[in-house]
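With one protein chain withheld, the remaining protein chains of the complex are depicted in position.
So, subunit A:
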Amino acid sequence: MTKDMGSVVSRELEGSIPASGITADGIVRAGRRRMVGRRLGFGGLFLTGAAALTAGILAIQPGSGSLPAASPSASGSAEESPPPAPPQEEQQAFPLPDLDWENDSYDWGYADSTDVETAETAILTERLWQWISDYEGLELLEYDGSGGSEPVTRENFHPFQRTVQKLVEDLAPEPGDFSLGPDAGYERPIYLWAGGASYSSGYAWRFDGADNDAQIGVTIYPKGSYLPGPKSVRSMPSTWDVRHLVAGCEDYRFDSQGRTGKLADFSCEEKDGPDGERILMVECVFNAESEWAQTMVTAVVYQPNGNAVVVDGYAVDGENLPFKTGMGPVLTGEEMADLALSLPDLVVK
């Protein structure tokens, strides 16, 4: 039946299909313009809104060294005269301690269980929502727990939150084990957006009607606390680390869960942003030679104030899996970097 219909159509159209103006060069040029245009459009919005947003922050806490824990309400009405501009608050550095990263294993815990919204996180939430809204063909969906899903709107969009991490020693760094050891005596504040209530139950991202419920998170680390040097994340020989932290970006094999020789296949790229930001993009395919693989994509943008905006996501891809078959990461490294560049360099404290 299909061949019959196809052959009729083909016969009818043969010789009468008009010439096309579409060329690969033209599409590539237009595709590049579109991507740059999105970025510039957002940047323009940022520039025009930056003064107002900055004034809003200052109106909430003029000259203060700390911000309220509660989510800020709209403030700084049009009738009020803007407060005098105090000196720009400098980003405090949170240098990682000098530990034996090669031989000891560490993990990140939380200094307290309270995640709060601040004036800075409110701005970040707005910017992230703007970026997502500007992405043509993208919708966010949230599962309702009964098998259905609801579109995510600005009103129910999960916000950035501030939390404080502490470094703790992991006394049992073998696969499957974790034993909380003593504090390493180091804490850092971070601003975190995990795409939902937790990193493991985030949104579905719908691109042009195709759902992708792979996970994504955005974290902003203060100056000095997320370094592009080796072993600035925990050392765990049983799993992969983030290879942008290791010189060379070489692939390697390791043992995990009783199976040996799993391959972590890395691709790394480093470049400069439009304002000189350092941009690192890393894609790691874990278990790369097996019937299924997990892909992790990370983009890091080091902002002018030294903070690191880290966008990362992962997805499971396997033809033989009954779930998430063929699913790729939510965003490409380029898109993640674009997202990170769209976020303003606010003080993390």
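In the analysis below, contacts are C-beta pairs under 8 Å (C-beta built on N, C-alpha and C of every residue); 3 or more make two chains touch, one makes a residue touch a chain; residues count from 1.
The working rule: contacts and distances are computed from a predicted model.
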Name per UniProt, for the chain absent here [options: "4Fe-4S dicluster domain-containing protein", "Nitrite reductase (NAD(P)H) small subunit", "RNA polymerase sigma-70 factor (Sigma-E family)" or "Carbohydrate ABC transporter membrane protein 2, CUT1 family"]: "RNA polymerase sigma-70 factor (Sigma-E family)"
Sole contact to the chain not displayed, among A:9, A:93 or A:111: A:9
Hidden partner interface residues of subunit A, rising order: 1-9, 11-32, 34-35, 136-137, 207-210, 212, 269, 295, 317, 326-335
